[in-house]
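With one protein chain held back, the other chains of the complex are shown just where they sit.
Up next is subunit A:
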Amino acid sequence: MADYFNTMIMPMLEGAKMTILLFLIAIAVSIPLGFLLTLAVNSRFKPLSWLAQTYIYLMRGTPLLLQLLLICFGLPLIPVIGEYLILDRFVAACLGFILNYAAYFAEIFRGGLLSIDKGQYEAAKVLGLNKWQTTTRIILPQMFRIALPSVSNESITLVKDTALLYAVAVPELLHFAQTAVNRDFTIVPFFIAGIIYLLITLVLTMFFKWLEKRFKFE
């Protein structure tokens, strides 16, 4: 029995590793990228702003699954250049998640910026701070603080969205659970997968709770 449990759970833990790796890469790149997108949207150089807004619209307006399928299976079908666009599945998946989540984070940060009172800018101005000093020392710290609960929420969604890798055949947690269910005709692997997701999101939730407390400013 213990042996069976091992043969079932070991691959799932391997899959969980893949899930966590994708999560870490996606979050580490999409948050800074999202922030840059926010700056682009707010840019006074209109073409850049429009470009960023269009990008966000496209990424939020179409299903992530569609984007993943497009990157994994669609790009190689493009005439002439398609053969150079055959990416490693995991790389392709990372790319898809990063591009998609950056758009969501951009909107979260934009919301944070919008909720900062204009009095903050005025106070900084009359104290003689220039634009750069105002942005980096006054506005951004507050923006990140305001955005924190939404970033936390989005991160948890990202953990669960990694299950979409199933559709592009990257062997992550859900893939191994499904394999075990089919092979052994038992429901247990689904529960185990559920518990592993819960554990990951629990750690995340606690981490963000800690961050929120650390930056409570009270």
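Simple rule for what comes next: a contact is a pair of C-beta atoms (placed from the backbone, for glycine too) under 8 Å apart; a residue touches a chain by one contact, two chains touch by 3 or more; residues count from 1.
The rule we apply is simple: contacts and distances are computed from a predicted model.
Missing chain, UniProt protein name, picked from "RNA polymerase sigma-70 factor (Sigma-E family)", "Cytochrome bo(3) ubiquinol oxidase subunit 3", "Amino acid ABC transporter ATP-binding protein" or "Sulfur carrier protein ThiS": "Amino acid ABC transporter ATP-binding protein".
Only one residue from A:Val91, A:Ala123 or A:Ala169 touches the chain missing from this view: A:Ala123. Interface note: of A:Leu48, A:Leu87 or A:Ile138, the residue touching the hidden chain in the full complex is A:Ile138.
For subunit A, the residues in touch with the chain missing from this view are 117, 119-120, 122-129, 133, 137-138, 141-142, 145, 215, 217-218.
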